[in-house]
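Excluded from the complex is one protein chain; the other protein chains are retained at their positions.
After this line comes subunit A, so read on.
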Amino acid sequence: MDNTLAASVAHVTKTYGTGDGTVTALDNVSVGIRRGEFTAIMGPSGSGKSTLMHIMAGLDAPTSGQAFIGDSEITGLNDRDLTLLRRRKAGFIFQAFNLVPTLDVKANILLPFDLDGRRPRPDELHRVQDLVYELGLERRLTHRPHELSGGQQQRVAIARALAAAPELIFADEPTGNLDSRTGRDVLRILREASDTGQSIAMVTHDPVAASFADRVLFLGDGRIVADKPRQTPEEISAHMLRLEQEAAA
């Protein structure tokens, strides 16, 4: 296995339903997310981009093919092992409902350690403290999520995802519920985290968001149709538009 990859899938196919109603969400996809890179996964609705992310993160099982996180295969693992794997090796940032409403900010950030039944090590605690200051959350630690703005909530989710320095962070439309300025801030934070070595895979349909990434994967009809290095929003938009037109034709 290539140890420069944070996660990968090999010949993954995912279908839903049976008989005439069968929908193929992913069609024999093989791709790797490179370590230390910020990768954007783009595609129109129904292109299979979310399914790809869910399979890579061990949230969903492929119909056939294999998925890996780092060098360990995750296909075929039982629920308990998958849960432990997500807990220890993956970080998640979702579009909405990222935080546990009954826990305060501090408890939300420390949740990955807490679920693992341990206290953070001194170096991890140090990292968390740095994150809290960098993200401007130091005065919010005792607040509940509902007392925070959308942008602040997303910062807390980022702090939680980064806290344990996971193998890979999965971000699913992290700016989808934010206004453009707040969204830009969130993307800048992810960009900086990636610059200091964090691997990130982000699913998005926003060309501006994807332009922050080192690499952009385009999906269409359950296949990878393009794999490009960093691009401008204009280039990405043009590419997306072409994909949409092809899909409609």
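In this text, a contact is a pair of C-beta atoms (placed from the backbone, for glycine too) under 8 Å apart; a residue touches a chain by one contact, two chains touch by 3 or more; residues count from 1.
Quick note on the criterion: contacts and distances are computed from a predicted model.
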Handout entry: Protein name, per the UniProt record, of whichever chain is missing from view ("ABC3 transporter permease C-terminal domain-containing protein", "Spore coat protein CotJB", "Xanthine dehydrogenase family protein subunit M" or "Metallophosphoesterase")
Key = "ABC3 transporter permease C-terminal domain-containing protein"
Problem - Given A:Thr83, A:Gln129, A:Ser180 or A:Thr232, the one touching the chain that is not displayed - result: A:Thr83
Fill in the blank from the handout: Of A:Asp27, A:Asp114 or A:Glu134, the residue touching the omitted chain is A:Asp114
Problem - Identified contact with the non-displayed chain, of A:Gly48, A:Gly70, A:Pro120 or A:Pro145 - result: A:Pro145
Exercise for the section: Could you list which residues of subunit A touch the chain missing from the display? Expected result: 50, 54, 57, 59-60, 79-80, 83-84, 86-88, 92, 94-103, 107, 111-112, 114-117, 144-146, 160, 172
